[in-house]
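The other protein chains are all here in position, but one chain of the complex has been omitted.
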Amino acid sequence: MNATRWMFLIPILPLAGAMLNGFVGRRLPRSLVALVACGGPIASFCLAVLWFFELRSSGDELVNWLGDWFALAGLDVPFGFRLDNLSAVMAVMITGVGSLIHVYSVGYMSKDAGYARYFTYLNLFMGSMLILVLADNIVLLFLGWEGVGLCSYLLIGFWYEDEANARAGKKAFIVNRIGDFGFLLGILLIYVTHGTFDLRQINTDAAGGVVSASGLAISDVAKLWIPLLLFIGATGKSAQIPLHVWLPDAMAGPTPVSALIHAATMVTSGVYMVARLGAVYSAAPSVMLVVAVIGVVTALVAGFIAMSQYDIKKVLAYSTVSQLGYMFLAAGLGAYGIAIFHLVTHAFFKGLLFLGAGAVIHSLHHEQDMRRMGGLRKELPVTFALMLIGTLAIAGCPLLAGFYSKDAILEQAMEKNLILWAIGAATAVLTSFYMFRLLAMTFLGERRGAGAHAGDHAPGGHHDDHHAHAGPVKEAPAVMLAPMAVLAGLSICGGIVFHDLPAFVDSAHVAAHGVLGALVSPSGLLGTVFFLGGAWAAWFFFVKSPATREAVASRNPAGRVLWRFSHGKLFVDELYDALVVRPLDVLSQIFYLLVDRLLIDVVLVSGTSFCARVVGSTLRLLQTGRVPTYAGWLVGGAVVLLIVIFMVLNGR
Amino acid sequence: MESLDTIVFHVTMAISVVAALLVVTRRNPVYSAVFMIVFFTMTAIDFLILRAPFLAVIQVLVYAGAIMVLYLFVIMLLNLKPEELRETVPLRRKLLAFLASAGLFLLLAGAIRSSPKVMSAPSLTAPLPVAAPESVTAAGEVAPLADELFNEHALVFELTSVLILIAIIGAIYLTKKRGTVRHGTSRT
Amino acid sequence: MDKFNPFPLDEVARILPVLTLFATAVVVLVLDLFLRSWNAEPAPDDRPAPRSKWLLPGVSLLGTALATALAVRELSVAETTTIFNGALQIDLFSSWVTCLVLVGTLLTVGAAIGYARRLDVEHGELYALFLFAAGSMALLAQSNNLIMVFVSLETFSMAVYVLTSYTRDSQRSVEGALKYFVLGGVSSAFLLLGLTFIFGATGEIRIDTMAAIIADPAAAAVGVDTHLLIAGLGLSVVALGFKVGAFPFHAWIPDAYEGAPVLVTGFMSVTVKSAAFAVLVRFALMLTGDQIPEAAEYLTEAVWWLAAGTMVFGNLVALVQSSVKRMLAYSAISHTGYLLIGVVAALRSTGEATGAPILFYLLPYTLMTFGAFAILAGLGRESREGETFESLRGLSRRRPFLAFAMMLFMVSLAGIPPTAGFWGKFYLFREAVAAGDWPLALVGIATTVMSVYYYLRVVIAMYMEPADEARQPASAFECTLGPAIVVAIAAAAIVAIGIFPDELLELSEKSIESVARP
Amino acid sequence: MEHLGLDVVLLFATGVFCIGVYGVLSRQNLIVILMCVELMLNSVNIAIVALGRAALAADPPPVSPNMPQIFVIMVLAVAAAEAGVGLAILLAVFRSWRTTNAGDIHLLKG
Partner (left out) sequence: MDGETALNLVIFLPAAAGLALLLLPGRLHGLIRGAALTATIVTFALSIGLLRNFDPAADGPTPFQFVTSIEWIPSLGIGYRVGLDGISLFLVLLTTLISPIAILGSWTGIKERVREFHIALLFLETGMIGVFAATDLALFYVFWEVMLIPMILLIGIWGSKDRIYAAVKFFVYTMVGSLLMFLAILYLYAHLASEGVESFSLTTIYAGLLDHPLSFPEQVTLFSAFALSFAIKVPLFPLHTWLPDAHTEAPTAGSVVLAGVLLKMGTYGFIRFAIPFFPDAAVAAVPWISWLAIIGIIFGAMMCLVQEDMKRLIAYSSVSHLGLVMVGLFAYGSSGFNSKAVVGSIYQMLSHGVSTGALFLLVGLIYERTHSRRISDYGGFAKIVPRFAAIFFVTLLASIGLPALSGFVGEFLILTGTFETNRLYAVLAATGIVLGALYMLNLYQRVMLGKADEKRPAVADVNFREMVYMTPLIVLMVLMGIRSPWFTRLIEPSVERWLETFRVAAAG
């Protein structure tokens, strides 16, 4: 198949699946729905892999053009796709992980009433995400960007009958939109500066210096603001401070969704975007620093919050935020290849972890609160094993995927900025700690409170037709475990297999170490220490001596404050609520009542007519009904008239 | 002759003004009507002096004779009692009425007195120029008046017949008694 | 004066419409007498017998129609002549105004069929007075000397005074007539004084001669006395302003309109105004000679204020009326204001023939105002309660056609296309703006906005407000044939003129030119 | 004392006219009001005749020297008609209102 002509199939196939399921899915048998749903992404995956290797071997980028979206003089936006190294990696990863999760979903959602709807959304998401990464211009990228946001909204609120889910979806969308606001302004600034939306052209221009190819001068302001504004978009989409608040709430969606969208793919599009416009960012060192700082601070803060969450998915959500912070750290340090590398490995292990969590939740009949778990390794041995692999991978166990990518980031940080490194290192310890905490609380120890709190639902973790109820806990079906196993395999060997990914993606990347060299590099050694330290701490507090934990968290004043802040997610939601949401509401209400209703409607509009009526009623009194009065008007009027005439006559 | 005319004219003017004032100020309409007749008679004298003998005649006949008699007749017909004739006109209104009419007078007087044509006109009692044609010297006498009326102004004369006819129809129709009075209901 | 022939036949032929009207009036009077004697055993009252119920209106209608046809025929005669030793000037202008008056009369007589019967005023006098009044108005429009102006004005006024009090047993009717009469008498005196001053100033009573004198005083045997002339014109404006209902001389209008039988109200609201405006325009055109433009200028400001005041007053007070009839009376006042804009524009544009908008607008004005009154007449509302806005409720369901026509009239009165009223306002305001007087047009616009509100109230009452069954016996919607036909004709004409106004616009322009360039 | 100025006569006429106006404005009795209107009309007649008399002396002489007097005759006719109709209305008013006081007749207003 001629790739240059048919490349658009990659995003279109899932979209076609979405259309099919969307229009007629409700009337199709489930198996057919599943077939259609999985068929699209898998076919896309095959094509992506095919063309990935073609690309790799030939080095020729594939460009595909599917008509115009906008065509005005001087403003031309095609539906153009470009498969280059970066987008090829992304496409393969997305279609790969996506296919696995689709397959997993077949099992996970098997009993759900909105089966077809679910897969419609999921396919739609795949299509949008692929458009996002394959777009050859930033407007089309924005289309994908918004599309994934929309799907995210739909899927978070998939079980919309619970208000909380619907609210979470809305929150995600709105927060994303705030980011998009910046993103859109960035696009506009790009257009004004570069005169084009073509991503390749923008990069070339930015790398080239002061004058764009279209002859426009690139001002310093533009140099600074373009990346900054785009980064605002990225903070929204990739849940970075200060717009990270939506992601934990987004866990309200079905777990495969969390795995796919809120861990592996969509949330990483911010990172992708930064990498995509690497030259633009590189041209603005101050923005790079901002990116790095935001990234690392987010990593730390999210890790800190993750330590104390009880909802298993929330932990993973904050973990995702934290890992995304790492990616931005890498990107901010200019190591776009490494950022993408971490992105890919993160997709593997975080996908695995979410799917694992999903398997647990599925087995426990939609119980998400870890305080009611424990000791599940006996009932769910396969899941436990797979989760363990994932945990080891994310925590940075040497040789596993996460180790390599995270190590590469920390190494970059160590080289370039020690403060960033220090924070990143601390985060690494936290990562190890909270992941093992999760593992310990879920699988180790004894089973706690199964069914004891049947009526007391963890927030956001409950769905309408899936009432949590006690029942036999049994392993998830094979259709769910198989994708997990694939991901586990990738988590184990991903770091090694894809070791040259940074160089492939980023031609500027120079690999510091080989696969084994990384193990013994200073950074690698330190990384191992961090991993072990965190793991030990988790073991100590959650397995060996829970009492100490209690002592630290609730009796030590400093510990208590820390715990409160951690558990309360730093009260950012509350802060935003008080600073933005509520004032906006109150202000709107005030404006509505005071400005719209009172000032304009009553005072100005009704007031005018009231005045006219008052004057009319007053004038009406002149009409007394008495002849002499009327005669008076007549004569008086004549006198005045004559006075006026004579005034004019005598020149006043 | 000339000065006599002038004097007489001034006297009639004085009497006219007094009569007019009395017309408008008497409470009893009968008195008003009587002073009205005085006024009309004075006017007839004025007409005589102003070379309008025929007018003087019909002024007496029509105005003093017919119209005022009609008024008196109506006054008698209504037979209003003295208390019904009492008017309670506030002083303020009288003052305003005076101001308005005086203002009107001043304005019109101003116009008249600033008119060069009026101010330069020869005395109205002076004899006509010797060169005046016969039509001018005979003006106001019955024959030339009738001649002009029935030739040049015949149409308007005919129109007055319509006017009078309308007045007759109206007067008959309105005064004819029929049915009961429909009292309008006052506004609620 | 060698031969006595005050009425040469060819000249008489030119006033055939007027003669027809007068003759018909006399015939009707005579027929009425016979009718009463034919009914050997008259009813206790003098109501005519049923078998003759079509006779009086029929004859009147025929006569009026004949007169109208004759008048319309005159419209195609473009020449301007003076007849009867200059007493009348027959030109397109006079023919146009005659037509306007006759259209109003035709509508009135048509609407009287059935209406007069129900009101129990089916007398020969009624029709005779309408016809006499119409004839005198036509003569007023043709008048070319001041005596003629005064006498014809008084003639039709007399008729209208009597008509106003036609329901002579109704307190309201006679009260309205009384006010109209007393104030009308005062205004007549003002007019007479004004005409006297004009005569004094120019030494002339023929309007065309005066116009020539004013245009070129040096050529005249007797000079023009500006002060006296202007004072005279001012006084005449007062009197004519009274007749057309300009603020502050409007006072009689609401009361007389409300008191009079609604048909008479309709008649006088359209015909009196047309006739009086004809004189105003003639006077205004008389002044717009090339030589002494000041004469017009002196008056302009006064008329400007009259126009502005009338528009503001009429509309503001109409806004707060609760009786539709009285609202229409104030609306008539406000339309006087709009028409006065045309007079101001005519006075402003020296040396150029303007004033055509007034002539044009009088036609839609006649149709829509009379149409609205005819609907009130047709609905048989004589008690005051029947004239409120509330009483119109539900009309759109019971009498959809009448309601629709009423809406058309209101829309036209408000000056919204595609009705004739729109082009009237368009033409008027255009003239004002072209004359540089956009402030007056602005006043007109602002007051039109107000007017929209009260015209809309009628539409709201008819279409949008729920009918109050309890307060409205079904008989309240009885509709008689005559008014219905008249309303249909008026409504159709309003739309037709609204869509194809051009011919009439041109005609009105030519009419003005016929006066200005004899 | 020989000169009788046109202005004097006109002022006299206007003065009487204004007295009539004052009467209309200040009186309540409808009969008197009607008389005042007659007064006004008549005063104008004097002015017309005076103007016509003045015109007789003009040079060139007037073409139709009788015209002002004809005017006055017409005014007389109008005045007569007005009196007739006016008094008829007055009677009609009196019949339904039982009063001739102008101030009391105000059913229609506003």
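As written, the chains take the letters A, B, C and D, and residue 1 is the first residue of each chain.
We adopt the following convention: a contact is a pair of C-beta atoms (placed from the backbone, for glycine too) under 8 Å apart; a residue touches a chain by one contact, two chains touch by 3 or more.
Keep in mind that this is a model prediction, so the values were computed, not measured.
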item: Touching partners, among the displayed chains, of the absent chain; value: A, C
item: Residue of C:F22, C:F249 or C:Y463 in touch with the missing chain, whole complex considered; value: C:Y463
item: Residue touching the undisplayed chain, where the options are A:L143, A:I202 or A:V297; value: A:L143
item: Residues belonging to subunit C that touch the chain removed from view; value: 400, 407, 411, 416-418, 422-423, 426-427, 429-430, 433-434, 436, 438, 441-442, 445-446, 448-449, 452-453, 456, 459-460, 463-465, 501-502, 505-506, 509
item: Hidden partner chain, residues of subunit A it touches; value: 22, 26, 67-75, 79, 139, 142-143, 146-147, 150, 153, 157, 160-163, 166-167, 170, 173-174, 177-178, 180-181, 184-185, 188-189, 191-192, 464, 584-585, 587-589, 591-592, 595-596, 600-601, 604-605, 609
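To be clear about the criterion, only the chains that are shown with their structure count from here on.
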item: Euclidean distance of C-alpha centroids - subunit A vs subunit D, Å; value: 97
item: Computed distance of Cα centres, subunit C from subunit A, in Å; value: 78
item: Subunit A: positions in contact with at least two other chains; value: 620, 623, 625, 627-628, 631-632, 635-636, 638, 642, 646
item: Touching two or more other chains - residue numbers and ranges from subunit C; value: 147, 151, 154, 158, 161-162, 165, 168-172, 175, 178-179, 182, 186, 193, 200, 222, 227, 230-231, 254-255
item: Of all residues in subunit D, those that touch subunit C in their complex; value: 10, 14, 17, 20-21, 24, 30, 33-34, 37, 40-41, 44, 47-48, 51, 55, 58, 60, 62, 67-68, 70-71, 74-75, 77-78, 81-82, 85-86, 88-90, 92-93, 95-97, 102, 105-110
item: Of subunit C, residues touching subunit A in the complex; value: 178-179, 182-183, 186-187, 190, 226-227, 230-231, 234-235, 237-238, 241-242, 247-249, 251-252, 254-255, 297-302, 305-306, 313, 316-320, 450, 453
item: Subunit B-touching residues of subunit C, taken from the complex the two chains share; value: 1, 4, 6-7, 22, 29, 45-46, 84-85, 87-88, 123, 125, 128-129, 132-133, 135-136, 139, 147-148, 151-152, 154-155, 158-159, 161-162, 165-172, 175, 193, 197, 200-201, 222-223, 225, 227-228, 230-231, 383-385
